[in-house]
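Here it is, the structure in full.
With one protein chain removed, the remaining protein chains of the complex are shown where they sit.
And now, chain A:
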Amino acid sequence: MKTFKTGGIHPPEQKLTSGKTVEVMPHPQELAVPMSQHLGKPAKPVVKVGDEVKKGQLVGAADGFISANVHAPTSGKIKAVKQHPHPGGQYSMTVFITPDGKDEWLEGLNTPECDWKKLSKEEILKRITDAGVVGMGGAGFPSGVKLSPPRDKTIDTIILNGAECEPFLTADHRVMIEEPEAIVKGLEIITSLFQGQVSAYIGIESNKPDAAAALKKHADSKGIGIVVLETKYPQGAEKQLINAITGRTVNEGELPFDKGCLVHNIATAIAIYEAVCKNKPLIERVVTISGMEIHTAKNIRILVGTKFSEIAAFCGSMTEKTNQVITGGPMMGKAQFSLDVPVTKTTSGILFINNRGLEKSGEKTCIRCSRCISACPQNLQPWLLANTAQLRDFDTIELYGMANCTECGSCSYVCPSKRELVHWIKYAKTLASKRKQRQSA
């Protein structure tokens, strides 16, 4: 079985919801649609308070090259445009919509399926960009930009990421079982944008044999390779996935296209298919609601902008023991300070957990067990990076390869002294980049 070469860990999988069919959650009372649901500059709000909007209508326009459009998830009235807590941890300009219950599409959107093969490349890219499609695995890089790499880079491998290596999360897993056809079409569309011999793969961890089987039926005839990967974290990290499938190594400072690869998430492939063939903007996604402290763990299809509080209520509310609510997976997710935050295009999961035991343990001194070194998939020395970060020595830490850290958290996971290794590295990255900005200013 294929896997990445160095490091990796085996956290308990905790896939509580892998057998649960995706449920559609009824529309909420109010939608809070953030203008920043992607990497890059936030979109500019193009609606005013009191405006009536139709489903799929543009409410935030892409501002600059690396940015993405934001659309109304349903029809209704604009209630407010103001700063609001964002699951990323900061505040973001947010458009509040009161749904009118009619759920009426804007004319020309959500059209019957058309044949994408008749469309020109420019038209396909335009539709993807217009629909506000971004990477739905977590980073939220605008897909239109990712699909237009610099001209001097030759892309020969397209990979769809169905590894879903984070514990708890099963959204991609369910989508692969329930919508394999759309995924394969999405991948075909992506592949068609590149000239020459382009191989297409879908990488799936071995703990999802049903997903691999479902996709195989549709993929085999199209020459798409289904690659079953060892179940090991972080198999779904971009650099690790490329290494596992192609054997190539993306070095420090390089991007996947430097090695001829492009990686897209499973959900992104569906969004691309719907944008191109159905003129459907990205306004909803499948999210795993899980964790030990939620009454009923579920996979739900949900409108972007739905608040966490309403989702908790839909899943039978959380227990009183809940002390952390996490967006994303437990390895790389973010803890929330409020349940007012909305689901965005990049929210793959919401976890309700009780982590009081972990809090108590606290950081102890390093006992030099070297587990962080063997766990690091990027072949770094996490203890050294963390020690240097604690000294705030930002010149030396770069020499130790800080930029190569993908922040997967494997080092913190294995540390018997419970040191916050990856946190210290992130801390140093943030402060080092701030210092650079100050110096250049």
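By definition in this document, a contact is a pair of C-beta atoms (placed from the backbone, for glycine too) under 8 Å apart; a residue touches a chain by one contact, two chains touch by 3 or more; residues count from 1.
Following the convention adopted for this analysis, contacts and distances are computed from a predicted model.
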UniProt lists the protein of the undisplayed chain, choosing from "Phenylalanine--tRNA ligase beta subunit", "ATP-binding cassette domain-containing protein", "Ion-translocating oxidoreductase complex subunit D" or "Transport permease protein", as "Ion-translocating oxidoreductase complex subunit D"
From the listed residues A:Thr98, A:Asn355 or A:Thr406, report the one that touches the chain absent from this view. A:Asn355
For the full complex, which residue in A:Leu16, A:Cys405 or A:Val422 touches the chain that was left out? A:Val422
Chain A positions in touch with the non-displayed chain are 9, 11-12, 89, 167, 320, 322-326, 330-339, 351, 353, 355, 358-359, 361, 364-371, 373, 381, 383-384, 396, 398-401, 409, 412-418, 420, 422-423, 426
